[in-house]
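Here the complex is missing one protein chain, while the rest keep their positions.
Moving on to chain A:
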Amino acid sequence: MNRASRLAALTAAVLLAGVGPATADGEDGDTPNEAGTAFRTATVIDQDQTATAVASAGDYLYWTFPVAAGQTATAEATVTLPDAATRTGPSTWRVDVYDGLRRRQACTEGEQVGTAAENAESVTLSCTVRTVRSWAEPWSDDPLPGAYYLRVTVSELPERDLGLPIDVEVAATVADAGGSADRGGDLATPLLPVGTAGTLATGDAGAGEDGGEEEGPQPYLAALPEPEDGWSGGWWTDRWLWTAGGGVLGGLACAGGYLLARPRRSSGA
């Protein structure tokens, strides 16, 4: 019963907000076929988009994708290994997720590390990170809206297998965590990676320097597509329905209570 009503509440929420299911995202046909090799050169992918790359065993491959508040992101990677005949032993592969401030985010689900046997053709990895909050105290490492980095690399391999060609396919999917994860507070801007070269302040007056910075073009690295409902997840949450529902029930109960307790003069007449 609990589930059913929650589902009902959610469906109503979706209908009310006029938002369709967020699966059909703007995939414009061309999937990125290169990977970055550092945080700064990470290839941008959109939510639910698949990207591929040809690389060498031992490379560190980076992609970056946007995640909004209230979403739970899952990074998936499939590494197609070189011909088994050229390999000399098993290898261990791993996927790491970092947030826009390059803080490593823990995986709550999925196989973050996978070992490929000597004759295996491929290895599949995945990492689900915690649901992104719209606000967090600066002393916490909680995931915040903005860019997320996905890094795929080999963590252990026989020395002789270094540099052999591999194919990698990655995808970043997001799931809406629902109303229970809708929190208060907002960041002024999402955590986006800075890309412009820095400017050293020579004088000792700091404030003016900062003012100058913000007048220029945005200092951010690459155009990360903004999630459909904005970075903070929008104003809608099914908490409106729950609370309104509570109000309605309270009102009805009030009326009912009044009917029970009111004087019954008209009964006899």
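The rule is short, and it goes like this: a residue touches a chain if its C-beta (ideal position, glycine included) is under 8 Å from a C-beta of that chain, and two chains touch if they have at least 3 such contacts; residues count from 1.
Operating definition for what follows: contacts and distances are computed from a predicted model.
UniProt lists the omitted chain of the complex under the protein name "VWA domain-containing protein" (options: "VWA domain-containing protein", "Cytochrome ubiquinol oxidase subunit II", "ABC transporter permease" or "Nitrous-oxide reductase"). Shown as candidates are A:E169, A:D186 or A:E228; the residue that touches the absent chain is A:D186. Contacts to the hidden chain, counted on chain A, fall at residues 2, 34, 36-41, 54-56, 58-60, 86, 98-104, 134-135, 138-139, 141, 153-156, 159-160, 162-165, 179-180, 182-202, 204-215, 217-226, 235, 237-240, 242-243, 245-247, 249-263, 265.
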